[in-house]
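One protein chain is absent from this view; the other protein chains keep their places.
Right after this comes chain A.
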Amino acid sequence: MKDVREALMVARNTDGKLVRRPLSPHVQIYRWPISMALSILHRVTGVALGVGTLLLTWWLVAAATSDAAFATAQWFIGSALGLLLLFGWSFALFFHLYSGVRHLIWDAGVGFDSPTYNVTGWAVVIATGVSTVLVWVIGLAVW
């Protein structure tokens, strides 16, 4: 062993023999609890929303540039691909928002016990679903 961190992995068993400490199972081994899935989804939606800012930038630049540029941007957003991206964006935004609120509540030191953990986790999922559908029902009705 060349790395000092490796040295921490060496221990003696009850017979006094030097052994390598066992590792805890990795991600693939665990049965995924809701919080594990939501944790990674929070990061994935965060990065996705970052990519989505490109669409916001295009829309604002087009509006600032000319009628023709704005028409092109509006055409893309109204196309099947544009609407799909917009749907993904709204889902990611609502998820990241509700999940973010869950994080803020944790930051206040509340909701760390396991039953609450699961309840707030599912609440995030349900709130995201309801909000996304609701916004699209209203949006398409107005449009």
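Here is the rule we go by: a contact is a pair of C-beta atoms (placed from the backbone, for glycine too) under 8 Å apart; a residue touches a chain by one contact, two chains touch by 3 or more; residues count from 1.
What we mean here is this: contacts and distances are computed from a predicted model.
S.K.: If you had to name the missing chain as UniProt does, which of "Valine--tRNA ligase", "Succinate dehydrogenase hydrophobic membrane anchor subunit", "ABC transporter ATP-binding protein" or "PRC-barrel domain protein" would it be?
M.R.: "Succinate dehydrogenase hydrophobic membrane anchor subunit"
S.K.: Check each of A:G50, A:G111 or A:G129 against the chain that is not shown and name the one that touches it.
M.R.: Reading the full complex, the residue touching the unseen chain is A:G50.
S.K.: What residues on chain A make contact with the chain left out of this view?
M.R.: Looking at chain A, the ones touching the missing chain are residues 1-4, 6-10, 17-20, 43, 46-47, 49-50, 53-54, 56-57, 60-61, 63-64, 67, 70-71, 74, 78, 90, 93, 97, 100-101, 103-104, 107, 135, 138-139, 142-143.
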